[in-house]
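In this view, the complex is presented without one of its protein chains, the others remaining in place.
Note that the chains take the letters A, B and C in the order they are written out, and that residue 1 is the start of every chain.
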Amino acid sequence: MKWKVLEKSKIPVLIEELTREYEVFAPVKKNSLVSFERVSSGNEIYLGFQNTKKPPKEVFFPQTEILFTYRVGKKGVEIEEHPAPRRKRVLLGVRSCDARSFVLLDKVFSSGEYKDLYYLEKRKNTTIVGLACNHPLSTCFCTSMGGSPFGKEGVDLLLQELNGKYLLEAVTERGMELIEKFPWLMDAEKGDIEKAKRLFEDAERAIRSKVSVEGVSEKLDRMFDDPMWDQIHQKCVGCAVCTYLCPTCCCFDILDEGTNEGKRVRIWDTCQSPLFTLEGSGHNPRPSGKERMRQRIMHKFDYVVKNFGEGFCVGCGRCIRECPVNLDIREIVKKISTWQV
Amino acid sequence: MKTAEKEWNPKILAFLCNWCSYAGADLAGISRMQYPPNIRVVRVPCSGRINPYFIIKALQRGWDGVLVSGCHPGDCHYISGNLVARRRFAVLKDLLEYLGIEPGRVNFSWVSAAEGEKFANVVKDVVEKVQALGPAERLVKR
Amino acid sequence: MENLESSIRDIARKLLSDKKVDLIIGYEQGTLPLRTTPCFVDKVEDVQKLVWNASCDANLSKYLVDRKEKVGVVAKGCDARSIAVCIVEKQIPRENVVIIGVPCLGVIDRKKVEAKLGGKEVLESIVEGEQIRVKGEGFEFVLPKKDFLCDSCLTCRHRNPPIYDVFVGEKVPETPEVNEFAEVSDLESKSVEERWAHFKEELSKCIRCYACRNVCPLCYCKMCFVDQTMPAWFGKTNDLSDTMIYHIVRAFHVAGRCVDCGACSRACPMDINLRELVKKTEKIMKERYDYESGLSLEEVPPLGEFKMDDSQEFIK
Partner (left out) sequence: MSNPYIPNLAVIRKIITENEVNDIKTFELVFQDPEAMKNFKYRCGQFAEISVFGAGECPIGIASSPTDEDCIQFTVKKVGVVTTALHNCEEGTVVGVRGPFGNGFPLERMEGRNVVIVGGGFAFTTLRSLIKFILHDANRDRFKDVMVVYGARNPGELIYKYDLEAWGKRDDISLNVTIDSAVPSWTGRVGFVPAVLKEVAPSSSNATAVVCGPPIMIRFTMPVLNELGFPHEDVFLSLEMRMKCGIGKCGRCNIGEKFVCKDGPVFAYKELQMMPKEY
């Protein structure tokens, strides 16, 4: 039976048993911030959040990741690979928009001839436990981006909060496997499943923010030199908030730390920084904020559609809430979709 | 900076201005004055040449203490090098201490070319302070 | 507030139609409650977009550096002071900017409102005099505005812009007696270990997005010290030592220049109280050199000059 019920009070017990076999990552509250951390006991986790500031992408694609270490000696160079840990992991409390972002990130890291083992290894070893959204935020527009507050894409086991308890729905066999590890979980009654369905419909109706991406990719192809770009970038200060907090942004830089004995690390990078495309000769194909803002929008809503078949915005609203100058991506997409030649 | 296994010995980076403090250190040496061998000297044209990055980078690289020494106000070969530096050092010292770097990690002094003995005492005093503080941890990058 | 808004619009309309400026930079309604967003008006008919309320928190002087055209900018007390600092530092030609000075009684700190509501989302907010009415899913509260102002505004002693070309409305009473450095003194009273633990914990949240640097009007370097590669002074990863050094050196670079507009703390997505660091540099300047930045166009930045009797108690 793929539907189970879990009392809220039993969450710590579940986590305890999970940590015996898995490395468990879950949302943890530290003063005003909720972020995904490794937890060892049940009472550390906090599920009363709308969504975390930093997306869970950092569990698979950390801000700083060691690729390998090197030692330069008289007799030559020794390289020691730094592979992703092989241990099985559970990532719990992921909202549906973020779970869907993993499916999109998989496309980037596994497409083409070269596979990014660091990311893919962690993804392969991790079971995703989603947390459905009963109360989406006003800045959420996942329904316009092909997602939904109870979306199952990228989720192995979905938790849906009913008052006082959680309904567990196994979406994939991996989710089923996880449930079977806890025989004490009771099967869900019909009433619970019905209630969850109604909550789902309420949540979807609660999302009033609608953005149409219909025809946006095609229009963007013809809008590269449109004067509109001169206007919309003006208030942007070019920081990395929108890209670092975006669940589907995965651009990175590679650099060495340490001279004779050190490590090659990969760190998050942003297309909003002038250094992103600054060439050794001093030439920069994207010299000002206009080109960089255009790149972010073209990439999210056009280039990825051509390369991977769908847009990379999951409608989580983080870039809207956290932009220091309240630059709203919904406004930009609206301008594009209503653009006439 | 691997600290010695046996008894830890502080390593101190000393920025000495070429015209006064460096000459003072020379005088201390010529006059056979004894002072602890823990400092490593970086000779700079003037205390005004010392960029706060040098001091912060030294702390990051694991130096246990930093000594910055220049000419007394009014003696500067470049007239106002030390005077401009004095304000810079004041802000830097207050900021570092405010951030939580132990006072005594970063030390400043004026030593003229004739004050060999003062130089020796300043070094002794700095080494004692740093010895008391123990090996550097804060801001050190592993 | 309403008449301030309408007079800002009138002034903007006049400046644009008289061709005194090519562009007006002001605030327009944001897309979220308690938010406004910078707006660039170059046509007279768009002047209606300009608003003025207690959420006009952005420091618009950031947009003046490297601008070729003549610009009119709406400026609160702190904004006008940071424009003055940029003018003194030759980054903004004085004749290129028309400062529309607006007296300010403090801007709302949305993070304080969010903290008070414990995660419940504000869907709508209206400022009525000294009250903020916030509405959301199943709640409606009225909050006293004075308890939710930005920290910078609580210690502000220059509510009226000291430098301006056009002044909007009447001057508001100043509060010179406010203890400007209360928070800093409180931190100073703690032990070195406590302070280190405090800053280490705060700054470990930093994700190096540089929003604090990019919204600061005084951070206009062409190549910031963290971006330099030859030599690479400090690391670019979010290693704790490199991150803390980035923040100390940035505070050092705004020493004697920062006007405490609070833009850095407001911009930080990780809710780090960056103001604690830069406010300390302001205290140092006050105590050691009796200097307050951005009050006149003739001042010389303190780190750019010296006096024979400068304090040197720390130099042995």
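As a convention for this text, a contact is a pair of C-beta atoms (placed from the backbone, for glycine too) under 8 Å apart; a residue touches a chain by one contact, two chains touch by 3 or more.
Quantities reported herein were computed from a predicted structural model and do not represent experimental measurements.
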For the chain not depicted, the shown chains it touches: A, C
Residue in contact with the excluded chain [from A:V108, A:L178 or A:C239]: A:V108
Touching the absent chain when the full complex is considered, from A:V90, A:L167, A:A240 or A:C271: A:C271
Residues of subunit A (touch criterion as defined above) contacting the omitted chain: 67-68, 70, 72, 76-77, 79, 81, 83, 108-109, 111-118, 224, 250-256, 258-260, 262, 264, 266, 269, 271, 276-281, 283, 285-286, 291, 295, 298-299, 302-304, 306-307
Missing-chain contacts mapped onto subunit C: 229-230, 232
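To be clear about the criterion, only the chains that are shown with their structure count from here on.
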Length of the line joining the C-alpha centres of subunit A and subunit B, rounded to whole Å: 48
Separation of mean Cα positions, subunit C and subunit A [Å, integer]: 32
Where subunit C touches two or more other chains at once, by residue number: 235, 239
Residues of subunit A engaged with two or more neighbouring chains: none
Subunit C - residues contacting subunit A, complex: 30-32, 35-40, 58, 62-63, 111, 114-115, 119, 121, 123, 137, 205, 207-211, 213-215, 227, 235-239, 263, 266-267, 269-271
Residues of subunit C that touch subunit B when the two form their complex: 184, 187-188, 192-200, 225, 233-235, 239, 241-242, 244-245, 248-249, 251-252, 255-256, 277, 280-281, 284-285, 288-289, 302-303, 305-306, 308, 310-312, 314-316
Subunit C-touching residues of subunit B, taken from the complex the two chains share: 52-53, 56-57, 60, 73-74, 80, 83-84, 86-103, 107-110, 122, 125, 138-141
